[in-house]
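For this view, one protein chain was removed and the others were kept in their places.
Which chain is which? They are A, B and C, in the order written, and residues in each are numbered from 1.
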Amino acid sequence: MKIGFVGLGNMGAGMAANLLAAGHEVTAFNRSPDKVAALAERGARAARTVAEACGGDLVITMLANDDAVEAVTFGSDGILTALGAGATHVSSSTISVALAERLTDAHGAAGQGFVAAPVFGRPDAAEAAKLFVVAAGEPAAVQALSPVFDAIGQRTFVVAEQPKAASLVKLSGNFLIASVIESLGEAMALVEKAGIDKQEYVELLTSTLFNAPVYKTYGGLMAREQFEPAGFAASLGLKDIRLVLAAGESLQVPLPVASLVRDRFLTLLANGGEHLDWSALGKLASLEAGVAKGNGLFGPAR
Amino acid sequence: MKIGFVGLGNMGAGMAANLLAAGHEVTAFNRSPDKVAALAERGARAARTVAEACGGDLVITMLANDDAVEAVTFGSDGILTALGAGATHVSSSTISVALAERLTDAHGAAGQGFVAAPVFGRPDAAEAAKLFVVAAGEPAAVQALSPVFDAIGQRTFVVAEQPKAASLVKLSGNFLIASVIESLGEAMALVEKAGIDKQEYVELLTSTLFNAPVYKTYGGLMAREQFEPAGFAASLGLKDIRLVLAAGESLQVPLPVASLVRDRFLTLLANGGEHLDWSALGKLASLEAGVAKGNGLFGPAR
Amino acid sequence: MKIGFVGLGNMGAGMAANLLAAGHEVTAFNRSPDKVAALAERGARAARTVAEACGGDLVITMLANDDAVEAVTFGSDGILTALGAGATHVSSSTISVALAERLTDAHGAAGQGFVAAPVFGRPDAAEAAKLFVVAAGEPAAVQALSPVFDAIGQRTFVVAEQPKAASLVKLSGNFLIASVIESLGEAMALVEKAGIDKQEYVELLTSTLFNAPVYKTYGGLMAREQFEPAGFAASLGLKDIRLVLAAGESLQVPLPVASLVRDRFLTLLANGGEHLDWSALGKLASLEAGVAKGNGLFGPAR
Partner (left out) sequence: MKIGFVGLGNMGAGMAANLLAAGHEVTAFNRSPDKVAALAERGARAARTVAEACGGDLVITMLANDDAVEAVTFGSDGILTALGAGATHVSSSTISVALAERLTDAHGAAGQGFVAAPVFGRPDAAEAAKLFVVAAGEPAAVQALSPVFDAIGQRTFVVAEQPKAASLVKLSGNFLIASVIESLGEAMALVEKAGIDKQEYVELLTSTLFNAPVYKTYGGLMAREQFEPAGFAASLGLKDIRLVLAAGESLQVPLPVASLVRDRFLTLLANGGEHLDWSALGKLASLEAGVAKGNGLFGPAR
């Protein structure tokens, strides 16, 4: 297929490379052009503008937040203007439910398709084509995208015909990950202060009831306190929790654990942690408990 | 080995049966004698008193809470009095850190051994000898118990030489399970109110990042709203959260998610849910969100 | 002074009447004109459009939320267009910090003044000219408004030269009121379930350490469960908590009690309480505790 790809960050670069590897024709755009050049060496065509990436069957956006997706879509010479009738905008970014709704309406009015297809997985999974794709949209449009999803992920889940449902599911998944980070951080602070080794503790958990990628990935990062470089930055984590809380408010669903996690992210950011991996959230419990060395709130920790 | 077994409830019955199946000589005691009779048919000797179960190499207690363990241990003709010098009390109950410490001291003073060996797993795992054993105590004593742990579980983790460490790890694990129930309950209330099918949602989660027994077991129970009969009753869930909070207070470790879960359990119990499985905790979010039918807080939900 | 007044709701009607009573010349606009007619009988001139209310020295807006203030200010023939150079827009609505900033910039660019002057007090205080005014803006502009503030309130606090500071202080005050409602609701659920009379309990509190209007007003409403008619509706309470949390997020200040109160408001609204006074928030604790009759979460309360 002829695919435009907008956004070659941590995640997008791997996804676009896998589309090329699967034989698709990819025209790529990125705000900073060096990333495009790197991909061009693997066979991509370089687009100098967003509009140049909109000449094919579909354009995929993989960007950091709502603002970026709005800018490339609704801006002058944006996707809405440049994309042909009958072509489809596939949004793989984690965006708000409200923006998913707005994109559905706008593309529909322009005779274009819109499919939300956010993904679960960190940069290494994007590079290895091991993402999980959560797709929602018109059944025929989603069906036609199978080769695309197969090229970037290990499995696709079609959750609904309304694109916004995929956004909600993706946001809820990120909330669940953040809740694992927070809970695990508390449990690790508790056992660590009692003298139990953190790494052995995580090994025990992830060999038993908590034998899942999310516990292994984040438990490992937290046990090693390996928060840099960020696979997914704390500032993005806060953004997603904000969006899941906004979705909850719109649907009148209280989410107390999400509220707690939001406050934690604010603490992390207010203390210089915005560039750290979001698993750094899990260290706040040990700081509060006075476990972490040299960082006592009222003087040196004991 | 000659093993006494005290407590043939949901969990203990399966554990004792597996000890018999592995060729151990088991003398069993239970407060209500019909459970003993059932086990006797499989080859156990029936003890009419706790003391009668204390004549062998070790006695295992698998009881509901601290009070029950204290009663059989410190009561007249209890384990402390009846157990021989050099024999070992193995506590598989989920007990407080404080009681683990008291038992360690008391048995030590009496020339007896004490090993804490709480287990992870629900009644079906107990029956299938698939428990995970978390053991702590004198290395030699723990080592000698290998055949016992092998008979009841699929894997044993030795976490420390102080028995209380095993209690803490077990309690922290139950806290993590409860935090999964709570977080998942919030996420399910959110997607359900948006019209997404709960069972498909759990299928998606547990096929991807959350591919772990804890999400499958509890996600399934919650999606099906199958809260009876209780594999682990809400009242016991509250007890364990109380104990983990007490351990946290003693170590000066704040545990905000545990605090939130505690309040949820109180709400569940105050509204008639003490006999339900603790996964019923996960339904409170949908009740608050007005998703659950006919249960609105201010009249019929819409 | 020649004053335009936009918004004759629960609060605005009393404020405008007091301006008339103090001898000011008031031209009033309201979306539903019957309120204007009532005020015209007391001497006000009736404006048929917002623009007609903008011919004097200043125009005061007293509206329900950001959207309403934005509509009358930035809409066609809105305040920004209609107000004379040198005249001042006084916003007494409780608005977001972000909107206060935007209004400051827009009016400044148009050569107009902007003063934020939100008020504390319920409709009875508005009627009795007993409001507390929290003002912020250019010192000279604020100074010139003294006669206006004196006519509607019992005391004025000038908090800063930046109008947004007054919004923040007002929002923080509403947060503190909501936190009193929540805390008091919890305490009342506790003592009520122990058999202590709620009204006597509030009498005790408000005669001692909690001898303040906020405890008397809300404690009284809660003890009598008098949630209708709403002096300040739960939906507006949620709006203000949302705004204070947004301000906190923008400043990177976690506000855990505000987060908790937000979730409570969502529960209240999801269960049909949006039209109730925001003090109805305080009843959720007794519902959770199973104190309130006939409203049990899992069937009839005991």
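Simple rule for what comes next: a residue touches a chain if its C-beta (ideal position, glycine included) is under 8 Å from a C-beta of that chain, and two chains touch if they have at least 3 such contacts.
Please read all numbers here as calculations on a predicted model, not as lab measurements.
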Task: Options B:Val97, B:Leu243 or B:Leu269, residue touching the unrepresented chain - done: B:Leu269
Task: Identified contact with the non-displayed chain, of C:Ala64, C:Leu260 or C:Leu276 - done: C:Leu260
Task: Contact partner of the left-out chain, one of C:Asp57, C:Glu182 or C:Asp240 - done: C:Glu182
Task: Given B:Gly56, B:Pro256 or B:Gly290, the one touching the chain that is not displayed - done: B:Pro256
TODO: Tell me where the left-out chain touches subunit B, residue by residue.
DONE: 242, 248-249, 252-256, 259-260, 262-264, 266-267, 269-270
Open item on the list: On subunit A, where is the contact patch with the chain that was removed from view?
Closed with: 266-268, 270-273, 276, 284, 287-290, 295-299, 301-302
Task: Interface with the undisplayed chain - residues on subunit C - done: 120, 132, 134, 155, 157, 159-160, 164-165, 168-169, 172-173, 175-177, 179-180, 182-184, 186-187, 189-191, 193-196, 200-201, 204-205, 207-215, 244, 247-248, 251-258, 260, 285, 288-291
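As a working rule, only the chains that are shown with their structure count from here on.
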TODO: Could you tell me the least number of steps, going only between chains that touch, from subunit A to subunit C?
DONE: 1
- [ ] Compute the distance, rounded to whole Å, between the mean C-alpha positions of subunit A and subunit B.
- [x] 36
TODO: Mind checking the centre-to-centre distance between subunit B and subunit C? Centres are C-alpha means, answer in whole Å.
DONE: 51
Open item on the list: Give the residues of subunit B touching no fewer than two other chains, as numbers and ranges.
Closed with: 288-290
